[in-house]
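Below is the structure I would like to discuss, written out as structure tokens.
The complex is shown incomplete by one protein chain, all other protein chains being positioned as in the whole.
This part shows subunit A:
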Amino acid sequence: MKPFLVLMLSLLSLSAHAADLVKDVRARLVDAPLVRGQFEQKKTVQGFKKPLVSKGDFLLARDQGVLWNTRTPFASTLTLTRKSLSAQQATGGAAYHLDSTKEPALAAVNELLFALLSGDVAALQKRFTVEGALVGDKGWKLDLTPTDAGLARVFKHIHLEGDGYVRQVQLDETRGDSSVITFEQLAQTPPPDATEAERLGK
């Protein structure tokens, strides 16, 4: 066993420690086993003058995973479950697949993503210093700073805003890129259809 390998692994992983809990935020959030809706993502990438905008819809099923369907500017799907991460372009051709039996950190990535999208403050507290404030009667804001070295190598900050649901996620990456994702038309129904259930079962 080499310290070097260990380091390498900590770079590749997404995992972290805990901080204080914002109970009020939790109280304002809807406890939903399933959330679906539309998203718009504006990603600022070094080397690109304009933000890269993509839109689509998503499905978040607790304990199962996340389906992220980009509709514009091109159609593609991203499926993240506890077992695997796979991406596919609707036109066929491009695709890739990661297996969590080969890369166990995927489970942790899934957990983090789920926590972010569902505003699971308790889970986030394990990995971030959480600061925040309540906004108006229903709203809230959270600022997350990674406490874990591995996670800090990926994210500088994460900013969350919402009410009963998470409405906006802003990811500031350590390397300088950043993404702002806004969610709309959030709902707890309908349940996954056959195709979705099949994707989540992978």
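The definition used in the following text is that a residue touches a chain if its C-beta (ideal position, glycine included) is under 8 Å from a C-beta of that chain, and two chains touch if they have at least 3 such contacts; residues count from 1.
Rule of thumb we're sticking to: contacts and distances are computed from a predicted model.
Participant: Suppose you had to identify the omitted chain by its UniProt name; would it be "Nucleotidyltransferase", "NADH-quinone oxidoreductase subunit H", "AtuA-like ferredoxin-fold domain-containing protein" or "MMPL family transporter"?
Facilitator: "MMPL family transporter"
Participant: Considering the complete complex, identify which of A:Q38, A:S76 or A:T129 is in touch with the unshown chain.
Facilitator: Result: among the candidates, A:S76 touches the missing chain.
Participant: Among A:V30, A:L52 or A:A197, which residue is in contact with the omitted chain in the full complex?
Facilitator: A:L52
Participant: List every residue of subunit A that touches the chain not included in the displayed model.
Facilitator: With respect to the unshown chain, the touching residues of subunit A are 1-17, 41, 43, 45-50, 52, 54, 68, 70, 73-74, 76, 78, 87, 89, 91, 93-96, 102-105, 108, 126, 148-150, 153-155, 171, 173, 175, 177-179, 181.
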